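Have a look at the structure below before the remarks.
All protein chains but one are shown in place.
Then we have subunit A:
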Amino acid sequence: MQGGSSGIGYGLKYQARCISDVKADTDYTSFLTGTLSLKEENEVHLLRLSSGGSELICEGLFSHPNEIWDLASCPFDQRIFSTVFSTGESFGAAIWQIPELYGQLNSPQLERVASLDALVGKINCVLWWPSGRCDKLISMDEQNIFLWNLDCSKKSAEVISKDSAGMLHSLSGGAWNPHDVNAVAATGESSVQFWDLRTMKKVNSIEHAHVRGVDYNPKREHILITAEDESGIHVWDLRKAKVPVQELPGHTHWTWAVKCNPEYDGLILSAGTDSAVNLWYASASSSDEKPSQSPVESIRQRVNPLLNSYTDYEDSVYGLAWSSREPWVFASLSYDGRVVIESVKPFLPRI
C-alpha cells in the first residue's frame, strides 16, 4: 500500500451513502458502512484493514431493517453505533450494538440499544461527541436539534433538551466541536448555525448558503471547514465569521463532504458529486494570514492547495472518513456501493 496510488476496494451489494471510522477499535483500522436500498434487505458492513494494509476484510455483516442515510460509530465502544434510516415514508434513528458472535457472516441481527424516536420530521444525522466517553448524543431533524442522554446498560435514551431551528432553516447536518463539548454546528438552508448545548440556544451563525458538509479542525480551535454546493470549500475562523479565511475551489460539481485529518493539521479531504475525492492542504488556515496583500500577489504566492485528486470512482462520492488509528488512511464510499481505502502517505512529506 505504501507508495501505491490505487486504493483497496470493497464492493457493497447495494448503493450506499455513509461510512464511519470505528474510533474505539484500537487494534485494527476498521470502518462501518451501511447500504441504502429502498426495496432490498439492507446491510451494515464492518470492514477491517488487514494488518499488512493490503486487504479489506469484511469482519461482520449485519442486516439492518431499513435503508441507512447516516451512520456513526460510537467513539468509546467499538460495538455500538448509530444509524439514521428511512422506511421510504418516514425517518427514524437508532443506536445499535453489534452482537458478540464475531466471524459469523450469516447476517446476525443487530441488537437495538435504543431508538431515538422522539423525532418527528425528516431526521438527518446523529452526532457523537468526537473524542472520549460522553454519554450524550445529538440528533437533528429538519427543524429541531435534540440532546440525548444514552444509557447503554439500561438500553434507553432520553431527550435532555431540544431546540427548534424554525421552519425556514431546514437543517441538513452538523458537527460537534471537538474543542468544546457544549458547541455544535449545524448546516441549514442558508447558514451554518451554532448551538450552545447548555442553554440549548442558537449563539452564532455564518450566513452562507447551500452548505452540505461541515467539519471542525480537530487540531485548531475556532477553525471550521464547510463544503458547499456550487462554491467549493471554505475555511472559517469562528472568531471572525464574516469572511472566510481561505477558499478552496472544491469540485467540478457539488462538494458533498469535507473532513479534516485528525492528526495532520491542514490536511483536508473532500468528496464530490463529480465522482472524485480531493486531498487539500490548507496551509494558511490560521488567522495569521495577512489580508492586506493584493489579490494578484496572493494568487501568485499561494501554491496549488490541491495535493491529489482521486478519480477512480464510477459515481458520486458521499461517504468519507479518515481513520483515527492510522491518520494517513481514509475510506471513501461512492454511491454505487464501492468502498475505497486510500493512503495519503505519499503526500505527507510535502506538508
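Please note the rule applied: contacts are C-beta pairs under 8 Å (C-beta built on N, C-alpha and C of every residue); 3 or more make two chains touch, one makes a residue touch a chain; residues count from 1.
Please note the rule applied: contacts and distances are computed from a predicted model.
Not every chain of the complex appears here, and the one that does not is recorded in UniProt as "Vacuolar protein sorting-associated protein 51 homolog", selected from "Pleckstrin homology domain-containing family J member 1", "Glutathione S-transferase", "Glutaredoxin-related protein 5, mitochondrial" or "Vacuolar protein sorting-associated protein 51 homolog".
When you scan A:Ser20, A:Ser231, A:Asn278 or A:Ser343 for touch with the missing chain, the hit is A:Ser231. The missing chain, though absent from the display, is touched by one residue of A:Ser20, A:Asn177 or A:Ser316; that residue is A:Ser316. Looking at A:Ser191, A:Thr273 or A:Ser332, the residue that reaches the missing chain in the full complex is A:Thr273. Among A:Phe31, A:Trp128 or A:Trp254, the one in contact with the hidden chain is A:Trp254.
In the full complex, subunit A makes contact with the omitted chain through residues 14-15, 37-39, 86, 88-89, 170, 210, 229-231, 243-244, 252-254, 273-274, 291-292, 294-296, 299, 314, 316, 335-336.
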